[in-house]
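Every protein chain except one is present and positioned as in the full complex.
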Amino acid sequence: MKHTETDAPADGFDWHAESSDVELTRGERFWEFYEHRVYQPMLIAWSDLRTRIGLVVIAFYLLLALIGELGLWRAPSTSQAPRLLGMFENMAYPLGTTSAGVDLTAAIIHSTSDILLMVLAGGVWATGVALLVGVFAGYKGGMIDNILMSVSDFFMAIPGLPLVIILAITFSPENPIFVGVILTINYWAGLGRSLRSQVLTIREDSYVEASRTMGVSTWQIMVKDIIPNLMPYVTVNFVFAARYTIFASVGLYFLGVLPYSTQTWGVTLARAQANGALFVPDAAHWLIAPMIAIVGLALGLILLGQGMDKVFNPRVRTRLAGESETTEEGEDDSITGGTL
Amino acid sequence: MAADNTKYRSLVDRRRFVELVGVSGAAALAGCDSGGDGGDGEDGNESSGDGEDGGASGVIDKTHVSALQTNPTEDTINRHHTQNASEPASRLAFDRYAAYSFESGEFQLEALDDWEFDGKTVTLTFRDDLTWSDGSQVTTEDIDTQFQLQKKTGSAIWGYVESTEVVDDLTYQLNLSGETNPQMVKFQLSNMWVSTPASVFEQFLDQDASEVQTWVWEDSDEDVLVSGPFKYVDRSQQEWNFERNPEFRDADNINFSDWQFDAYQEASVPQQDFTAGGGRFDSSWSAFAPPETVEGYQDHVVEIRSILAKWGYGTVFNHDSDIFGDRAVRQAIAYVINREELVENAGPRTKFPASVPCGIAPKNIDQWLGDQKSNFNDYGVGESDTESATQVLEDAGYSKSGGTWQTPDGEALSAEYLTPAGWSDFTTMTNTIVDRLSDFGIDLTVATAPTSDWQGRIIDSNFDIAAFYWLPGQARSTFPYFPLRHQLAFDAMDGGHNYPAEEEQTIPSMSGDGETTINPLQKVEEIATVPTNEEAMPIVQEAAWHNNVDLPFLSLVSKFEQSWLTNDEWDIVEEGDPDRAVKWPPFWLPRKGKLTAQE
Partner (left out) sequence: MVNYYVRRTARVFATVFAVMSVTFGLIRLLPGGPYSQLRAQLLRSGVPAEQVNQQIENLQNIRPDAPLWEQYINYMVSVLQLNLGQSISKGDPVVEILAQAAPWTIFIVVVSTVLMFAFGIVLGALQAYKEGSKFDGIVSTFSMAGMSIPFYVIAILALLVFSYRLGWFPPSGTADSSIDNYWSLAFFVSVLKHAALPVFAYTITGIGSQALAMRGNSIQVLGQDFVEVARLRGLSDTRISTRYVARNAILPMYTGFLLLLGFRLGGTIILEYIFNYPGLGYYMLEGLNGNDYPLMMGTFLVITVALVVGVYIADLTYSKIDPRISAGDSREAY
């Protein structure tokens, strides 16, 4: 991850220039924060087709989760429908049924909320820990930096999936939030390193310097001056971590190493494969249905991520008319995302 | 048997397991009409039943290629090897003491000329025409070496045998440790093979057991001596080659020159070959195929489905659990489960339900229960009898509140149902059961665990209710002692279900009036000590009655095994022949001349 240290200065984030040259009152500060960090970005985001589609897709999944939670669609159960109906063969069971007569639509809808929780947990954990580690290590430097970076090097040295599999076997996590955390147990390490190198640049900036000489506490500097400047990068990486969580969770359910009590997408996929859906044309829909669910959600996240990138990367935005990504994002994704 | 059978369709590998347990079922009853003569195997060199072809002279230069789902170099034909003794390969390489036909339900003597049971003495007389592949005679010295090594390694036969002695070159005597039903000893003996030439194995007699238990014969300097129809040639990761053994006593029955195991990893590889007609495999043993797949097979692929797998899906309770320790709850569960629905969901082609859940293998129930069967409670084989279930629970003081049943103490009936991940048909049946019970108001959730974890939790009694096979597997399961004991003592999982099998229990009597007390395990052990099946019958009935009432386990479903042969280049004996029901047809039929190469 060394490369990020070099890329960061070259690539930089100039947001500080707009936000903190002058001392502002609390109210003004808040207003400005809202204006610059929420309202304007949202506006820009919405102007991008990708973001719009991404948001719509994710909203659709939230709706599915809601339908499941409110019980608006039947719960999956064996022998609830004729066995092995194909897709759209019977509109009461649009995605078809399994060989045990389970409605696939129900199976997918009713596991959506768990998946979303898992994804959220994975994203929050990965980016949260990375932020904490990156900011502390970067700003404090010295001993703390050394220790934190050694720890994250250690975590980076352990291959993600095998470690996660062993942890999954050891702890048999069933709570979706816990699963999300386990899946991204060492995802933060690489991200933390990139954040640290960005902090290294930011802390040298004049306004941070100013705050420091004025005796503002370290904590305040971190929260008010540094973290806001990292948020764009963090947000985009949150999306990637979320995508990684989906891929990894489905993969592990598919392998059968995560315990489950409901039929998550990965479980449905595994059951389809075990029951010969690869082989039997009549059962192909059993494989396809969960695949669509997985790819759809991932696509929504990716589109959102791409749109966000444009929002948060003003330099690229202004210069290249909103068509590009930063080096870090592309690469960071290629590293962790490439695994799955 | 430790050495002999650990590899026996090891449950460890889940992919292998899919093939084993399968997803199909019920039309299978066809082709399993009991019949045949169950010949006693005294056919010697004249080898009755070998068809028109295959004389001594006309050996065709042809290789039979059989599918094998392991890496050959990981296995060995050393049957004392604890973990890697190859079941299929030793069935080619060695003569067996006796064989059991699932069709006739009889033993047929093979290497044995006679077995005599007289109280605590069993006299084994071996045939005089048994030879090792180097031409030397098989004598009781070899047999003794085998028994001594098995004693060292703690094999199951030594659970019955106290001591052995060599009487003469062909006669060997076993002194049993107690009065034992001959049937049980016969099942153990039928699982033994003439596999231990003294010249090779006597070196292990004064070594640690682990030496022979880890010894890979093929990799050693010793000659690989066999007593069966095919002898070892060589092997690689992909194939395991054997050639016709002219010294085999029935070598005349084998009219082709070579046998090869062709290794594959994924269960669907033979399926693909049989569908596409790739011609890679001539046979495949004990390989499950889903029904839709079978329909797509080429015409020349012959399914042999006459072997009862003798195991199947059951439910095991943790009897220390507050909920499932109560007989009423177990009975209610038995009523709610629709066994035919399980079969329909998980594989209607090869599976069939137990007509009465009483611990006896389904196909043997009628034979053992006889007239008494009508007294037994079948708990509704094809229905979800929630009415009776409600009745039982209410009588025991349970009440329903908010859709969930509660114990008289107000505890909700709620638990995790433990099931092995990756066993596709087990999972389907577990889901079906959990759905029906949840509908009924017993709030269960499925908890999957990898195979080893699942077993570990059961051994450690770390579960409330779980899926587990209720028949202990192998031919012995046809004899009620074995499945009944399996369910009570649960040796396979170190008694992890905590059933009070050795406690005096009070149950309603079989005739319907009054009560009776029974010590279940003692009752089952009694079966083992009576000399004939007639005498055993009433004892079996009492033990089964206890099982039917108290339900230490739920006997739900059993299945047929599928083996596959091809008849485009091979001649196979007609359906109904008892030899088609000897494990496993691809390896058994050739030595009987019932699987021969076409000229």
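In this document, chain identifiers A and B correspond to the written order of the chains, with residue numbering beginning at 1 in each.
Methods note: a residue touches a chain if its C-beta (ideal position, glycine included) is under 8 Å from a C-beta of that chain, and two chains touch if they have at least 3 such contacts.
Note that the structure is predicted; figures quoted are calculated from it, not measured.
Peer 1: Of the residues B:268, B:431 or B:541, which one touches the chain left out of the display?
Peer 2: The one listed residue touching the chain not shown is B:268.
Peer 1: Out of A:150, A:206 or A:220, which touches the unshown chain?
Peer 2: If we include the chain that is not displayed, A:150 is the one touching it.
Peer 1: If I consider the whole complex, including the chain that's not displayed, which of B:493, B:544 or B:565 touches that chain?
Peer 2: Only one listed residue reaches the unshown chain, and that is B:493.
Peer 1: If the hidden chain were put back, which residues of subunit A would touch it?
Peer 2: Output for subunit A: 1-3, 5-7, 11, 50, 139-146, 150, 153-154, 156-163, 165-166, 169-170, 172, 200, 203, 212, 218, 243, 246-247, 250-251, 254-257, 269, 273, 278-279, 284, 287, 291, 294-295, 298-299, 301-303, 306, 316, 319-321, 323-327, 329-331, 333-340.
Peer 1: What is the set of subunit B residues that contact the non-displayed chain in the whole complex?
Peer 2: Those residues of subunit B that touch the unshown chain are 1-2, 4-6, 8, 10-15, 71, 74, 81-84, 153-156, 159, 208-210, 213-214, 216, 236-239, 262-266, 268-269, 272, 276, 422, 449-453, 455-457, 459-460, 491-494.
As a convention for this text, only the chains that are shown with their structure count from here on.
Peer 1: How big is the gap, in whole Å, between where the Cα atoms of subunit A centre and where those of subunit B centre?
Peer 2: 49
Peer 1: Give the list of subunit B residues in touch with subunit A in this complex.
Peer 2: Residue positions touching the partner: 14, 18, 23, 268, 271-272, 275, 290, 292-293, 341, 344-346, 416, 421-422, 424, 427-428, 431-432, 435-436, 439, 445-450, 453.
Peer 1: How about subunit A: which of its residues touch subunit B in the complex?
Peer 2: Touch residues, subunit A against subunit B: 77-79, 83, 99-102, 169, 172, 174, 256-257, 259-262, 270-271, 274-276, 278-280, 282-283.
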